[in-house]
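Now for subunit A:
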Amino acid sequence: MAKEEKPKIKMAVYWGAACGGCCVSVLDVHEKLFDVVAAADLVFWPIALDIKYKDVEAMPDGDIDLTLYNGAVRNSENERLAKLLRQKSKILVAYGSCAHMGGIPGLANFSTREELFERIYDTTESTENPDNIRPQPEYKVPEGVLELPEFYNDVRTLNQVVDVDYYLPGCPPQTERLVEVFMAIVTGAELPSKGSVVGALDKSQCDECPREKSDKKLVKRFYRPFEIEDDGKTCFLEQGVICLGPATRGGCGVRCIEGNAPCRGCYGPPPDVPDPGAKMMSAIATMIDENDPEAIEKVIDTIDDPAGTFYRFSLPGSILRRKIT
Partner candidate 1 sequence: MSYEPTIVAFLCNWCSYTGADLAGTSRMKYASNVRIIRVMCSGRVDPTFVLSAFKEGADGVLICGCHPGDCHYHEGNYKCLRRYHLLQKYFQQMGLDKDRLRLEWISASEGRQFAELVDSYTETVKNLGPCKMKQVIETLT
Partner candidate 2 sequence: MKEMSQYGMGTWNACFHCGNCTAVCSLTEEGILFPRKEIRALQMGLEDKLATSVEPWLCYYCGDCTETCPRDANPGELMMSVRRWLTAKYDWTGLAGLFYKSLSALIIAFVLVAIGIVAMGFVKDFNSEAVMYFGHILEFYLILTVFTIILIPNILRMFYFTVIKAKVNAPFGSYIAAIGNLITHMFTQVKTLKCDKQTVRWLEHFLLVMGYLGLLVITVFLDWFGTENQIIIYMGYITGGLVFVFTFLLMISRLSKARELNKYSQPTDWFFIIWLFLMGFTAFLVRLFIDIDLLNDHFWIYMVHLIVVSQWGMLLVPFGKWTHFLYRSFAVSFANLKKAALIKKLATAA
Partner candidate 3 sequence: MTGIIFTKVDNGYSGALDYNELFFYAKGIPGVGPVWYSTDVPLYDKQAMADLIKEQQLKRIVVAGDTPGMVKPFLTGAMVIAGNNPEDVVLASFREYGATDNTKIDRAKGILFCIALGVTFAEAALPEETDVQPDTLVIGGGIAGIQASLEIANGNQKVYLVERTGTLGGHMAMFDKTFPTLDCAACILTPKMVEVGQHPNIEILTYSEVKGVTGEPGNYKVKILNKARRVDLATCIGCGICTEKCPAKAPSEFDNGTTLRKAIYIPFPQAVPNKYLIDADSCTYVLKGKCGVCVKVCPVEGCIDLDAKDQEMEITVGNIIVATGFKPFDAGKIERFGYGKYPQVITSLELERLINAAGPTEGNIHFRSQDKKGNWIFSVESGMPKSFAIIHCVGSRDENYNKYCSRVCCMYSLKLAHLIKEKLEDADVFEYYIDMRAFGKGYEEFYERIENEGIHIVRGRTAKIEERNGRLMVRSEDILNDQLIEQEVDMVVLSIGLEPREDAAELAEMLGISTEEEGWFTEANYNTDPVNTFVGGITIAGVCQGPKDIPDAVAQGSAAAARVLQSIVKGKIKKSIKDMPLEKIEEKAKQFSNSMEGKS
């Protein structure tokens, strides 16, 4: 098929506090990578290309057409790059759950930096650190000063640091969705309004979920997935298993549920929901089939870690953002 010749767009991919899965998801386009390369020049992608920060700094502002920023903002380097890329990019996309809502790294907001350091540099079973050495942003050595990015106390989402144009959720995002979005941009289709979530549906998971659902959502106790024998077809909630599907956008192709695991919420909240964890807590609590305070407590005690369960991917992006001390 002959393609209209269009100037290639400039594209960057960066990872902040991330696991790398998002970058892999970009690679997962497989043979479509050729289409991508045909349409775009990758001007920055630390995981794949040897382009230095200073090269980016040298670019004129707004030179990059599209930047996919994945990962949360955990340290000064993340923050610096987020700001830098914002400056250099026309469109900045928060790519993946971490950039979107904090993601799994965001769970660190249940702890302070000190607690994290203590765990990592002291109390882990395999650590020997009798001198209580901690990473320092600057360390003088005879050769000069060694620098390390500063590890922040909090994990932040991308939009808590810079202005974000679009959000492409998922842990990682579905590759097809990425391609769709990418194609929309390169073909110059009309883009959605700024701040939109792209590459996901407005409707929640349940809309796509193949499991049988009814209105009988009354729960006498909650189970973790391994505690019950899943019948493979009934709605998880009706079986007492907490599934964040109703408060999570569709678009992932119900991957977890197809694998008989309840949804954990990586695709983030549907429109108009500022805090999916709060909505889900509300819905889940309403399902408790008890009216007596003590009985209610008992049911709730079967939810091991509510904050971790309801905010697995969204703690930094939630209303309260982090634990306070």
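As a selection rule, all candidates are chains of the complex that A comes from, given by their letters.
Things worth noting here:
One rule holds in what follows: a residue touches a chain if its C-beta (ideal position, glycine included) is under 8 Å from a C-beta of that chain, and two chains touch if they have at least 3 such contacts; residues count from 1.
Here the structure is a predicted model, which means the values were calculated and not measured.
Interface record for this complex: partner of subunit A among candidates 1, 2 or 3 is 1, by the touch criterion. The part of subunit A that touches candidate 1 in the complex is made up of residues 110, 152-154, 156, 160, 274-275, 278-279, 281-282, 284-286, 288, 290-291, 293, 296-297, 300, 303, 305-308, 310, 316, 318-325.
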